[in-house]
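A single protein chain has been omitted from the complex, and every remaining protein chain is retained in its original position.
And now, chain A:
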Amino acid sequence: MAATFFGEVVKAPCRAGTEDEEEEDEGRRETPEDRDVRQQLARKREVRLLRRQTKTSLEVSLLEKYSCSKFIIAIGNNAVAFLSSFVMNSGVWEEVGCAKLWNEWCRTTDTIHLSSTEAFCVFYHLKSNPSVFLCQCSCYVAEDQQYQWLEKVFGSCPRKNMQITILTCRHVTDYKTSESTGSLPSPFLKALKTQNFKDPACCPLLEQPNIVHDLPAAVLSYCQVWKIPAILYLCYTDVMKLDLITVEAFKPILSTRSLKGLVKNIPQSTELLKKLMTTNEIQSNIYT
């Protein structure tokens, strides 16, 4: 414990472990009630993969059911908007499933009925080439749910002959650099790839001591462990909500092998993006 200048008491971090051993002993004795509550909570937080039309769960993991050569995952609303306007607009994509999950960050309390506008994590494959998959994930997947998500999607023994591309955004203030954040050319793109990914990235690699967080980190770690070639394109931006300039910062990826052949009409896609922006504007009077 340490006292600050203002008289508040702050707990100093201690590597020796907790000082109160009595609390630990009490914690070990779990009543049946506690067990029930814990099980209920675990069921509520379970990640379920199902087919939306039939509302039936998928019996095996997504990539065990279908063979996959290319998998593009968009996490966050800007990445999702980019894939919606540039990739999904250029081909016929069929929905193969969606991941339903609940955690404290979800805005909806109804975990049973999922409307088409609320689907959190939707998976598609290209009709003309069913081994190309796409995932649009616009919800937050909590730490305890990330492994479940990976298992339900990739399975316990994933194939190595597929290529994974992940797109996501992060606020520029999370970017650690010796320059001041005011001088950074945000939005800007950084890449991080697994050892087995041999192609060049279309932007500089993420430097130390920067780290990747949440679901993108979980997917990348999973791919590194299972020796799957994967690359993450991380866009650092100062506007986390849906923003045209942030989405356009992903454009260099269109020329990479990951998205080659999947994007056809770029001017039309830009128009679609602009429409998406205007329909999604949220009203707030705090900032003008």
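We adopt the following convention: contacts are C-beta pairs under 8 Å (C-beta built on N, C-alpha and C of every residue); 3 or more make two chains touch, one makes a residue touch a chain; residues count from 1.
Everything that follows uses one rule, which is that contacts and distances are computed from a predicted model.
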| item | value |
| --- | --- |
| Protein that the absent chain corresponds to, by UniProt name, given "Proteasome subunit alpha type", "Transcription initiation factor TFIID subunit 8", "Protein phosphatase 2, regulatory subunit A, beta b" or "Globin domain-containing protein" | "Proteasome subunit alpha type" |
| Hidden-chain contact residue, picked from the options A:Cys106, A:Ala217 or A:Val239 | A:Val239 |
| Among A:Pro32, A:Pro185 or A:Pro209, residue touching the chain not depicted | A:Pro185 |
| Touching the absent chain when the full complex is considered, from A:Ser57, A:Asn129, A:Thr173 or A:Asn265 | A:Thr173 |
| Residues of chain A in contact with the chain not shown | 5-6, 173, 182, 185-186, 238-239, 243-245, 274, 277-278, 281, 283, 285-288 |
